[in-house]
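Apart from one protein chain that is not included, each protein chain of the complex appears where it belongs.
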Amino acid sequence: MELAELKELADKEKAEQKPIRIRCCTAAGCLSSNSQAVQQALTDAVTTAGLADRVEVLPVGCMRLCCEGPLVQVDPDGAMYGKVDPGQAASIVGTLQGGQTEARVIDTNMPFFRDQVSIVLENSGRINPERIEDYLSVGGYQALLHVLREMTPNQVVETMTRSGLRGRGGAGYPTGVKWGLIAKQPATQKFVICNADEGDPGAFMDRSVLESDPHRVLEGMAIAAYAIGASQGFVYVRGEYPLAIHRLEIALRQARKMGVLGTQIFESPFNFRIDIRIGAGAFVCGEETALIGSIEGKRGTPRPRPPYPTESGLWQAPTLINNVETLANVAPIITRGAEWYASIGTAKSKGTKVFALAGKVRNTGLVEVPMGITLRKIVEEMGGGSPGGSIKAVQTGGPSGGCIPASALDTPVDYESLTALGSIMGSGGMIVMDDATKMVDVAKFFMEFCMDESCGKCVPCRAGTVQMYRLLARIVEGEATAADVAQLEALCDLVRNTSLCGLGQSAPNPVLSTLRYFREEYNALLQPAPPAPPPSNQRIPLPVARG
Amino acid sequence: MNSITLTIDGKLISAPGDQTILEAARENDIHIPTLCNLEGISAVGACRVCLVEVSGSNRLAPSCLTKVAEGMQVQTATDRLREYRKMIVELLFAERNHICSVCVANGNCELQDLAVTVGMDHVRYEYQYPSCSVDVTHKEFGVDHNRCILCTRCVRVCDEVEGAHTWDVSGRGMQSRVITDLNQPWGTATSCTSCGKCVQACPTGALFRQGSTVAEMKKDRELLDFLMTAREKKQWIG
Amino acid sequence: MTDAHPSGDKRFKLLDASMKRYQFQPDALIEVLHKAQDLFGHLDHDLLLYIARNLKLPPSRVYGVATFYHLFSFTPKGEHTCLLCLGTACYVKGAAKLQATLEKQWDLKLGDTRSDGKMSLLGARCVGACGLAPVAVLDGKVSGNLNPEALLQLVKGWDGDGTR
Partner (left out) sequence: MDRVKMATVWLGGCSGCHMSFLDMDEWLVDLAQRIDLVYSPLVDVKEYPEDVDVCLVEGAVANDENLHLVRRIRARTRLVISFGDCAVTGNVTAMRNPLGVALEVLKTSYLDKSNLHPAIPSEPEILPVLLDQVRPVHAVIPVDYYLQGCPPPADRIRAVLEPLVNGVWPELPLAERRFG
């Protein structure tokens, strides 16, 4: 197949689309609010109204404003309805014939939608994720074809490097550089792994992408595979995401059937096969060496790096591990060019970032924003602020991240700024906390998480998190003194510096960041300490003159 | 392998390029404490006791796994490292029920020795007092989980040297336990060849020979190195 | 070749087919465990041993892997399951209250199945429906924006006639 034919397919698909399309969100969030019944009711209403020849009802992926689900949007005029009840279907369809609807109208011009810049989510909520034809109709797999026909692997790596894309899993390693390291390895067997083990509680960007636009991730993997010389890929996806797994399976089947994955892709010598591996509930498996162990069918315990997976990963072969969002950026960068991508964002953090906005914030859901936007803009303008009170802190980076105080909300979102604040970019979970949230409780919550999720291999993480948790519990119970806080801080230092993997090394972050910004909340819980006696060894010589 | 030069604690050392920092240090009489490491089996870098500082890196490096490099400057016993080691040993003592006075390995225990080496005079952390079982169903040996530090030497020696893979680790985090076969009584674990290497490899009194009472469980930890060397060099053939 | 399971239970045939699909590769262990749990509901010793034999893995390795991951369970689950999301967003929005409500109502601790086998109360790290926090998954169906009263309403009837 050549580009012209692929484009022809896309055009044909577009031509077959009906002029009016009613899109109904069927990502996991809206599905749980009964969107499937809404979709059915809409379809029935279209038939009943005799509009079936020019109106179609389309199941699509995430439309972002999760708190208003089930969401329905009507093309081409773009009217959006929220919290749609199946009983409102007829009146929504009726609007197409000049009727009125009692359905809740969502303002698509509010900052939540208006200030988004869509790259990763450009197809989310627009196409049917279960039809490869829908993906083709929006230019899908054209980037892969272009790469196979027109670019050398080196050129692909070089394009990724110039784009400035950095890993969206949290650490922010430059994607092109990583690809280049693996491309240089002489090994014949290499692997691409898509890390879809979205383990941070409060993060659901990757789930949404997989549920809404799975082919984009597969295309990104295939381009990566071509660039580094791999012929086998794995998607390691959380077992807690059944719908994402289901849609990935469908996408893989369709991609194989269409010949965009498999052997001699687009009649080129390039072969690439993708298999799904389903995680079984272990946060630590987001760590790349643990993830590799898990794919190999082992306990997901990390091993020390070096050697890095880029040299010795899955079955000791050089292995590229990129997260879902990183891979979802690949095809657009190829299509629109590295310079276009690099023009978005800040000097060191390019492009956009998808955040999952949740917690004590009015508008919960997904926002894709250019790097460099301020936290305030995200949580106050787009998120609509906190419904119950004022915002106290924003938590980013999950259990590895930190709590950013309201006073720092004007910080631009980029890797370095968030790290400087004692948090991390993380994978994109952004949880808003208001005045009712007790920050020491939050630190304890995360420490319990890390303690339970520690794999148990290295001593500081296994035993240190337990002690930190105990100390935090004592503080929360009001039994602790300043000495306990000092010991907590010493343990933070130990666990951060001596743990084997990222889980342990970052486990102290929620404690350290809450201590840094909310120490008075700790102090308020402490027992008054008795006045410190002089050091023991200064209490001799013993026989003091006693009269 | 080319010889390279590096400094460890300021001492100029020449070492084969495939050596680890730990090996190079030992050959030059520089003592780096270890716990999960055992000659003759693979290194896992789990106990974090052998961490050292390497100039130019802000990460501490496990000396058991980090290869020497030309011009490398290694510090093995800075104040910071000493404090970390002491804390780690204290964490281990607080984690299970290590009661030296009534332990079969009293006087022959690497954990007890390490506590002395790092200068642990008491444990600053809250003792966990987990409820741990003692399994004496095996006809010759026993396992006392109260004393286990999860170094996985038994797991590795059983897999890598004996080839039986009777041992593994179950659960995770603080719930981790070493197990035999399907977490069944050791005496019923059919894969066990009763070779006893795990008992010799165990640094503490967690694995012991039955009939040993307090302080009687002497261990021959060189045995494994001897076996492995003999095997590699085919010393027993011809 | 599979050593057919002596019980003749048809589910083993399905498990065999799954293992065959992975060519009995030891690295397929986690996939096979998923399949086994789908078929049997939980993983008992006999099943684990059967998998170990067929994948040519040491039993301790199989047990070690199975117990490492949260999603595998070793005891039968109740007729109904309530999976509470314990993620950060749900935490901030009061998941602890939901937990306390059900623990009290059912006289159960999180992670346990009631002795009459009626229901299991489980916790998840995050089900990824944070926009709807707090969330519970009731018999596989996600319910969001919950409060204790709404949750109790949803699980009404799980107790049978409501008396115990």
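All chains are identified by letter, namely A, B and C, in their written order; residue positions are counted from 1 within each chain.
The definition used in the following text is that a residue touches a chain if its C-beta (ideal position, glycine included) is under 8 Å from a C-beta of that chain, and two chains touch if they have at least 3 such contacts.
This structure is a prediction, so every number in the text was calculated from the model and none was measured.
Considering the complete complex, the chain that is not shown touches A, B. Residue B:C100 is the one among B:A46, B:A61, B:C100 or B:C198 that touches the chain missing from this view.
For the chain left out of this panel, the touching residue among B:D29, B:D121 or B:E232 is B:D121. Within the full complex, the residue among B:Q19, B:S63, B:Q112 or B:Q200 touching the omitted chain is B:Q112. Touching residues on chain A toward the chain that is not drawn are 533, 536-537, 539-546.
What chain B contributes to its contact with the hidden chain is residues 93, 97, 99-103, 106-107, 112, 115-117, 119-123, 126-127, 129-132, 146, 215.
Throughout what follows, only the chains that are shown with their structure count from here on.
Under the stated contact rule, the graph of chain-to-chain touches is complete, every pair of chains being in contact.
Just to note, of A-C and B-C, the chains joined by more C-beta pairs in contact are A-C.
As a whole-number value, the distance joining the C-alpha centres of chain A and chain B reads 39 Å. Centre-to-centre, using mean CA coordinates, chain B is 36 Å away from chain C. Residues of chain B in contact with at least two other chains: 169, 171-172. The multi-chain contact residues of chain C, meaning those touching 2 or more other chains, are 61, 64, 68. Those residues of chain A that touch chain C in the complex are listed here as 28-29, 31-33, 65-67, 69, 198-204, 207, 238-241, 277-283, 294-301, 356-360, 364-365, 395, 398, 429, 431-433, 437, 445-446, 449, 453, 455.
In the complex of the two chains, the chain C residues touching chain B come out as 45, 48-49, 52, 58-64, 67-68. Note for the complex: chain C touches chain A at residues 25-31, 33-34, 61, 64-65, 68-72, 86-93, 124-133, 135, 141-144.
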